[in-house]
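Just below is one structure, and these are the notes that go with it.
Apart from one protein chain that is not included, each protein chain of the complex appears where it belongs.
Order as written gives the chain letters A, B and C; numbering starts at 1 within each chain.
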Amino acid sequence: MNLGFIGLGNMGHAIAANLLKAGYELTVWNRTPERAQALVEAGARRAQTPAEAADVDVVFTMLGDDAAVSAVTFGDDGILAARAKPLHVSMSTISTDLAERLTQAHADAGGRYISAPVFGRPDAAAAAKLFVVTAGAEADLAVCRPLFDAVGQRHFVVGDQPAQANIVKLCGNFLIMSAIEGMAEAMTLAAKNGIDRSALLEVLTSTLFGAPVYHTYGGILAEERFRPAGFAAPLGLKDMRLVGQAAEAARVPLPLLGVVRDHLLSAIAREGEDIDWSGIGAVIAKDAGL
Amino acid sequence: MNLGFIGLGNMGHAIAANLLKAGYELTVWNRTPERAQALVEAGARRAQTPAEAADVDVVFTMLGDDAAVSAVTFGDDGILAARAKPLHVSMSTISTDLAERLTQAHADAGGRYISAPVFGRPDAAAAAKLFVVTAGAEADLAVCRPLFDAVGQRHFVVGDQPAQANIVKLCGNFLIMSAIEGMAEAMTLAAKNGIDRSALLEVLTSTLFGAPVYHTYGGILAEERFRPAGFAAPLGLKDMRLVGQAAEAARVPLPLLGVVRDHLLSAIAREGEDIDWSGIGAVIAKDAGL
Amino acid sequence: MNLGFIGLGNMGHAIAANLLKAGYELTVWNRTPERAQALVEAGARRAQTPAEAADVDVVFTMLGDDAAVSAVTFGDDGILAARAKPLHVSMSTISTDLAERLTQAHADAGGRYISAPVFGRPDAAAAAKLFVVTAGAEADLAVCRPLFDAVGQRHFVVGDQPAQANIVKLCGNFLIMSAIEGMAEAMTLAAKNGIDRSALLEVLTSTLFGAPVYHTYGGILAEERFRPAGFAAPLGLKDMRLVGQAAEAARVPLPLLGVVRDHLLSAIAREGEDIDWSGIGAVIAKDAGL
Partner (left out) sequence: MNLGFIGLGNMGHAIAANLLKAGYELTVWNRTPERAQALVEAGARRAQTPAEAADVDVVFTMLGDDAAVSAVTFGDDGILAARAKPLHVSMSTISTDLAERLTQAHADAGGRYISAPVFGRPDAAAAAKLFVVTAGAEADLAVCRPLFDAVGQRHFVVGDQPAQANIVKLCGNFLIMSAIEGMAEAMTLAAKNGIDRSALLEVLTSTLFGAPVYHTYGGILAEERFRPAGFAAPLGLKDMRLVGQAAEAARVPLPLLGVVRDHLLSAIAREGEDIDWSGIGAVIAKDAGL
């Protein structure tokens, strides 16, 4: 099975490296070609265009936003222009609207498409410990199973419509924001009553809230470590916008989304574009006069 | 050390039984005396009044609300009328305002007071697996340490002002509600996109959200098991009111509190007083037309 | 018809003066007796206790909060202790809960009670231009009609349960806050786009929003005149708390109430207790980085 990989940022590079390590023939493309150098030295083939990287059995895309995925797919020399009609596996956090357009466009072109966004940071990607959330036709998922095993610790099938995997990924990011919001509000109430934020956090994580999301972001909030950003507030805002678009399309009120979205806007307006998305904690504290 | 125990509901009865089992001399009182029968048969002494149950070294109260705790403390034949000036240990979920009044009243009367609310359901209480959150004077906490060991798996000290323990307990309940709210919103978005609620939950609990609060309430939400109530919505509403009072006193905006409070009101108005506090999930689903 | 008047603050003093001017025999009481001096010089009789001021046909109360009204009614030498069983007319902004307790207590004592809160500031009170909102038994309202004519430009009957008038008054204050909130958010959006707040306000008040609430508070917001307070934020917060209690009792979710309440808390926490309730505009602007 020949593979292509488009988008060699921190996440994409690590995933591509693991596919190569697993023994697959791999063709790679990145907008800034230098990012491909290490992979080429490790045995990957360098493509000159996305279309060339897509002249394979399965082509992955791992890019920053809808615009980037659209460009490498629909653009001149894009994936849809490849001679092969590959299975396109999109790992990016994109809108459900784009996922649906990709599904349709590939079907129209005689190709295939599945969504396979991931949970995990670059270190998890490097360690092949990602969680992969997938949706699409069973036959396409079957093709990808060994590939997902090569890059992640587990994969989930959540439906047969590709966009459903994107919904689940967006729900995950929405819930991370929600957990941060809840903790930040509670910590502010505690702090204004003279209680150490870390003391509250220890009670929480020792009892009902002993999950990574509370450990990780609780620690950041308790110590107010909002810079440098692990995931910058404008990126969080972008994801919340995608959640909002999906909610509007499905006619689903999400009151909590309004709250976290406003706090992200306030964090960016008051603290700057470079603050972490957990920086809503700074806004929540200041709103209480801290 | 002689102990007293006032309030023998499901929680109080189980805790009192563990204190007895640990070998302490125990005097008990309950408004409906029959609830004391089993403990008396196991060796406890029955008091005729709260004051009599408080004629000990340490007296516990575990009651439903502020009114009940006030009645057994400030009423005729209440704890403050006891000849001994006991250490009063309040395990109930009460307002910070009452905690402060109790602190003051006991100090004025030559007694002592600490707050020690708990996390855990009746089965955890029976198994001596509670988590006890405490705050108060170090000397008073030292006296109680073996007692907390007899009834819980762990205790936490969060400050030297008793009311601080009540704040932490209220924060915990607020965060449970917040987690339910977040999950219910996400599950509704998923369901309206044809995704099985349980499939979403499995992704969540397998990745960043693998904590009891998500397992327990996620399961209830996915299966819409809102009756019989484990913790009825009006009780949840009462706790959220206490959170609101504490937030108002400390001048802390809590946007998420407004959201969950409104959903609890709607759940009670539309589904009835007997629905579980997680029944806000029913409201959130119906608001989206499900 | 003999009248009594209890509570001679800015509002009460002006109303009492108008009753006197209309020719009624008036007995007055105020906690700080000096406030009664001018009225006594104009012909009023000075009472030594609330009970004495209530030894009349109709006794008015106009006080700052529930506690003050409770004290002059239920206290020793309070209205309920008067020999006469007067008709008690409460003009204060009080809780519906207290209105219901007053209704019951007077009925039990063989007296009568109606609620008659007012809209209007001290200058409107002085000019006998108040709007009086009333509810109660028709016979009691009939007695008061000429009295309301003497102090206001118009009165409204909104129901036969006294507490209903208090609900309407609370709704009015809630809607003032809501209008301020809406304008402040819109003005902030305008200001961040380089549009003069006053230019926006002129468009609004010239088209669909030409009402006193927009003229008055729009001007304050456009010029950011939040001090000195016409109605201080903590008083606004108190009223919003009463709205919240009424909403909780009636099981009515009020999402907008959560928003304005949080902004009032933030205004007090960040700007101080002396800011006007329209000072939520300062908070809304700062949250956007202005």
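The rule is short, and it goes like this: contacts are C-beta pairs under 8 Å (C-beta built on N, C-alpha and C of every residue); 3 or more make two chains touch, one makes a residue touch a chain.
Predicted, not measured: the structure shown is a model, and the values here were computed from it.
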| item | value |
| --- | --- |
| Residue of C:21, C:85 or C:251 touching the missing chain in the full complex | C:251 |
| Among C:102, C:116, C:168 or C:282, residue touching the chain not depicted | C:168 |
| Options C:5, C:113 or C:214, residue touching the unrepresented chain | C:214 |
| In chain A, positions touching the absent partner | 237, 241, 244, 247-248, 251-255, 257-259, 261-263, 265-266, 268-269 |
| Residue numbers in chain B that touch the chain omitted from display | 255, 262, 265-266, 269-270, 283, 286-289 |
| Chain C residues touching the omitted chain (full complex) | 96, 119, 131, 133, 154, 156, 158-159, 161, 163-164, 167-168, 170-172, 174-176, 178-179, 181-183, 185-186, 188-190, 192-196, 199-200, 202-204, 206-214, 216, 243, 246-247, 250-257, 259, 262-263, 284, 287-289 |
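Following the convention adopted for this analysis, only the chains that are shown with their structure count from here on.
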| item | value |
| --- | --- |
| Centre-most chain [mean C-alpha coordinates] | B |
| Shared interface numbering between chain B and chain A [over half = same, under half = different] | same |
| Most widely separated chain from chain C, with each centre as the mean of CA atoms | A |
| Length of the line joining the C-alpha centres of chain A and chain C, rounded to whole Å | 53 |
| CA centroid of chain B to CA centroid of chain C, Å | 38 |
| For chain A paired with chain B, centre-to-centre distance based on mean C-alpha positions, whole Å | 38 |
| Junction residues of chain C - those touching two or more other chains | 255, 262, 265-266, 269 |
